[in-house]
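Mind having a look at this structure? Questions to follow.
With one protein chain removed, the remaining protein chains of the complex are shown where they sit.
By written order: A and B. Residues from 1 in each chain.
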Amino acid sequence: MFDTKVMSVVAGLFLIAMPLFGAGEREAELEFFQHKMEAEDTFDELLEEFMEEYEELGIQVEQNQAPEADTQIMSRLASDRLPEIISINADATYGELADSGELKAWDGTEIAERIHEAHIEMTQMLAEERTDRIYGIPYAANANTVLYNVDMFEELGLDIPTTWSEFIEVAETIEDAGEQPFFHTFADEWTVMVPWNSLAANYEPADFPQLRREGEATFSEYYEEPAEKMLTLLEYGGDDPFGYSYSDGNHALARGDTAMLIQGVWAISDVEAADPDHDIGVFAMPVRENPEENLLVSGVDSIISIPEGLDEETEEAAVQVVEYLTRQDVAHQYIHGEGMFPTVKGIDQEDPMMEELQPYFAEGRLTHFPDHYYPPDMGFAGMVVEFLQHGDVDQFLQDIDDTYDLVRER
Amino acid sequence: MILRSRAPYLVMVLPMLVLFFVFHTYPLLQGLYYSFTDFAGWGDYEWVGLRNYRNVFRDPRIFDAYQFTFLFAITSMILVNAVGLGAAVGLNSNRVPARPVFKTIYFIPYVLSLLVIGYIFSYFFAHILPRLGVMLGIPNLSHNILGRPDTAWIGVVVVSVWQMSAFAMIIYLAGLQSIPKELYETCEIDGGTEAQKFLHVTFPLIAPYFTINMVVALKNSLMVFDQIMSLTGGGPGRSTESVSILIYRGGFQAGNFAYQSANAFILFIVIAVVSVVQMKRLQKREVQL
Partner (left out) sequence: MKALRRYDWLRTVLLLVGAVVFVFPLYMTVMIALKTPADMTTLSGILSIPSDPQWGNFVEAARVADLLTAFRVSVTVTSSSVVLTVLTSSMVGYAIGRNPKSRLYRILFLYFVSAMFVPFAVIMLPIARQMAFLDLDTVPGLIILYTAYGVPLSVFLYVGGLKSVPVDFDEAAWIDGASVFYSFRKLIFPLLKPVHATVVIHTAVWTWNDFLLPLIILGARRINTLALAQHSFEGQFTTDYNLGFASYLIALLPMIVIFLAAQKLVVSGLTGGGLK
């Protein structure tokens, strides 16, 4: 049965393992915590270049591309283990982080001066209490868009749609030609928010977050139309819209399995990596019937922060990294690598692929991501997925209003 | 009995007692304390009495999580025991060739990580099963079952039963082997069929094993976490969000530390009550049989 041989094997394993105690411990270095799966390679390159260029400072930075970054960063806040450099999406989680008072303020620094004021203001609004100071450096702006297969559009003789009706007509034409118009990837439920944000942003007033917070507006008042349109989009999204993941969608577009993919510009680098030969284009989702009224949803894609209360040397090193990243040439390299738009003054996104989006930026027809102002524990994306499955608009509107009130009460 | 000093026994117990108190009981009490505050996980907090508990009972998200968790746990418990018992009965016959090979195969899942198995099955549900479904012309299987709120829980059950049946089987097998052969012979003399043998001899005699398996399977299933993280992450929507997942996500996210602590305590009470009731009832049954 259980003889001494076995016991000695176990003991042996233990002895072998002893010197490995602390095998997982890491040397003192800066952790660059960042949320973007797509940007992992780009950041690796940039940090590598940083360490080379500033070799004499002896700063070691290691990237941590974190899954479920929101949950992780909040749990690390709770156990007082914030990373030295934090880059997350500028959404309600960032707002909570800013409100916690655990982030270093950047007011009056040279680095903060480098950033467009509009982007700074946009992110300050995410906090509820600490709205007067700058707790993060907006690093890049994105655009919430539709990606499409340029070759297929040419073959079918399609133009970029500029109104909602044209958009649906295009989808019809594609379907009649035996191709798939969209490829929905709602198994990763956050992807449902891409079409939703474009739709909701075009129907809600600009100050809706405050109005809703103060109880002067409800979701039901503004979201009926977006909800109806979500159901319409669902019809063209393939035979298993809830069965595929984000990366499945990127691959499908790259392979030519779908004509369009409702995704933001952040997906472009992934699509191109999957198949560099295909010609991919991007346009703003047309939501209104009057093209001039249509707004492009654009938000701060990544916001970089440093925790309060690091020791002086560490903080200096961390600031040095942020200083480097926000340098014009580096930021330029980043936005081109990731298909983003600048938050740093004095640089532009010149990629011809982004041509369709330029007028929106030039004319300022931009608006923020509606979902960045929904409380994160509302689980909004999940509620939209549920709604798409049962299809009852009234129930959905009722649900989101009720849930919002309940979450706010806690 | 020779009188011995009690000191050595105390020395043996004390270190673990301290360790256990510091790392188990103390955090438990701490969680209880926080559940009466509005602690966000950081910063200042205030005593709020029973407010968190009141809100938990009114929270549809928490209600849904309990509903899913119980639906999942009861289904898993039944299937784990059915599969485990079925396999054990099958393997208990000496009229089966290559029994050791079968036993090995059936038992392997016990040593495998539920998280990793979940990742493997999530690929299977997304990329293999739908193609099989299309090939065989079964419309219900031609899409990813994890993608629909009404079927995703089935995927979670499949993975759990696949992994957890092995343990139940081994316990049942031990039970079956403890039954004396003569009892079957007596039954045969009385003209009993296979079914009667099972009902009147086998089942009553393995009753204690049945109790253990039912209690263990239900308790483990009520705490389900790993396989959900790798299969659905709680989705689609919130359809497979178990109570443990909710406490993990909600408690660390969004400053709901205190609120989810209250939820956790309710889960504690629920599991304790369910386990005790289950054990009492099943043990009563053992006696009656």
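Keep this in mind: a contact is a pair of C-beta atoms (placed from the backbone, for glycine too) under 8 Å apart; a residue touches a chain by one contact, two chains touch by 3 or more.
Bear in mind the structure is a predicted one, so any value in this text is a computation, not a measurement.
Novice: Which one touches the absent chain: B:G31, B:P149 or B:G237?
Specialist: B:G31
Novice: One chain isn't shown here. Among B:I78, B:I154, B:A207 or B:M223, which residue touches it?
Specialist: Of all options in B:I78, B:I154, B:A207 or B:M223, contact with the hidden chain holds for B:M223.
Novice: Looking at the full complex, which residue from B:L115, B:I154, B:L205 or B:L282 touches the chain that isn't shown here?
Specialist: B:L115
Novice: Quick one: which of B:V13, B:L50, B:I138 or B:V277 touches the chain that's been left out?
Specialist: Considering all chains, including the one not shown, the answer is B:V13.
Novice: List the residues of subunit A that touch the chain left out of this view.
Specialist: Touch set of subunit A with respect to the missing chain: 1-3, 6-7, 10-11, 13-14, 16-18, 20-26, 31, 37, 40, 64-67, 72, 75-76, 78-81, 245-247, 270, 274.
Novice: In the full complex, which residues of subunit B touch the absent chain?
Specialist: Counting over the whole complex, subunit B touches the hidden chain at residues 1-2, 4-6, 8-10, 12-13, 15-17, 19-20, 22-28, 30-31, 34, 41, 83, 86-87, 90-91, 93, 95-97, 102-117, 119-121, 123-124, 127-128, 131-132, 135, 162, 167, 170-171, 173-174, 208-209, 212, 219, 222-223, 225-226, 229-230, 243-244, 247-248, 251-252, 257, 260-261, 264-265, 267-268, 271-272, 275-276.
The definition used in the following text is that only the chains that are shown with their structure count from here on.
Novice: Considering only the defined contacts, which subunit A positions touch subunit B in the complex?
Specialist: Where subunit A meets subunit B, its residues are 70-71, 74-75, 77-78, 80, 93, 96, 100-102, 186-187, 189, 239-245, 248, 375-377, 379, 382-383, 385-386, 389, 402-403, 406, 409-410.
Novice: State the interface residues of subunit B toward subunit A in the complex, per the touch definition above.
Specialist: 40-43, 52, 55, 58-61, 126, 130, 142-144, 146-150, 234-239, 248-250, 252-257, 259
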